[in-house]
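A single protein chain has been removed from this complex, and every other one stays in its place.
Up next, subunit A:
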Amino acid sequence: MRTIILKENFKEGLGAVGRIAQKNLSLPILNSVLLSCEKNFICLKATDLEMGMKWWILSKVEKEGRVACSLKVLQSLIDSLPAEKLSLKAEEKKLLLEADGFRAQINSLDAEEFPIIPEPEGEISFVIKNSQFIEGLSQVVEMTAVSLIKPEISGVHFNLSGNQFKMVATDSFRLAEKTISLDKKLEKEASFILPQRACREIINAFGEREENLRFYLSPNQIVLESLMEETPHPRVQFFTRLIEGEYPNYQEIIPKEFRFKAFLQKNEFLQRLKAVSLFSNKINEVKIKISSERQEIELEGQNPEVGQSSSVFSARIEGEKEAMEVSFNWRFLVDGLNQIRDKEFVLALSKDEGPAVMKPKEESGYLYLLMPLRI
């Protein structure tokens, strides 16, 4: 294998695939990246045997071939080189790297030992605009369950039906749902669950580019693919297993009626909440008192060791005459608020010990549900 490549491109690729390669003591090959030169491309591959990524870069290939070498070494080396162009050459058990007078010989591993990352199967299942998909996914991805006791909810659930694409995550204390409207109706319906880690890597690898994202769905796995801008060749392919099982019927949780609706400024609310939260107790409790008669909201934090603080401000509130008090884990409130992109949002409270809903004032398909604390 012999090739010449632009350093910045190489660095970007290594950065993306590098997050997949995990330290693995029993199978050291998994700590490495596989470089393979075919035709006019160099392809970088990494996997942890649950997911895998292939990243292609246009490059001048003088001789085809493959080599696997330690990702960590390669990454730190590239970071410290000032050169613009790199020359890579594979020799017996070595990778030779030359750049602007700099030479390095990196010990390599047997490329034959590198796991085979599965290819996309069958036809393209559906296509979605990348930026739209990634934005939505990043709004829900952090709400999945940490524990694996219920594997179904440890991942993000995707559901396509008609011209709606829904992404949902819940850890049973809160739930986030994002609905994307597609320009045209899909022929097939589909529903699947992806592991949370895979979703994070998808966000990282595909970023906010404008191109289209292609999905190849099969019973146990999914492959996401985006093409190069310059030429119709894949730029990235991301493979991951699906989580088996059926996602719970979450629609029933979303309340249809509310006792109160408050229309609030996001930044103001966030600021006041953070100040009050300094006084919250061990269970992160912040009490919200809401009164439609006075058109007022009060936040209160109380901790026997620190002290007490409250913050009162006026807001447009619709709802019952009688005031209501309810406590939340303030961290969960902040998590939801951070995903609301609008300046204004609606906080809706349902019955006692029932979930609260937060959503942007302007309809944008985002919904955040949160259970209160039992006090």
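Annotations
Definition applied: a residue touches a chain if its C-beta (ideal position, glycine included) is under 8 Å from a C-beta of that chain, and two chains touch if they have at least 3 such contacts; residues count from 1.
Methods note: contacts and distances are computed from a predicted model.
One chain of the complex is hidden; its UniProt record names it "Chromosomal replication initiator protein DnaA", one of "Dihydroxyacetone kinase subunit DhaK", "RNA polymerase subunit sigma-70", "Nitrate ABC transporter substrate-binding protein" or "Chromosomal replication initiator protein DnaA". The hidden chain makes contact, of the residues A:L49, A:L278 or A:V312, with A:L49.
Checked against the full complex, the candidates A:K23, A:K256 or A:K282 give a single residue touching the omitted chain, namely A:K282.
Looking at A:L27, A:I124 or A:V306, the residue that reaches the missing chain in the full complex is A:L27.
From the options A:K7, A:R241 or A:K274, the residue with contact to the chain not on display is A:R241. One chain is missing from the display, and on subunit A it is touched by residues 26-27, 47, 49-50, 52, 115-118, 145-151, 153, 170-173, 175, 219-221, 239, 241, 244, 246, 248-250, 252-253, 281-285, 304, 329, 331-332, 353, 355, 369, 371-375.
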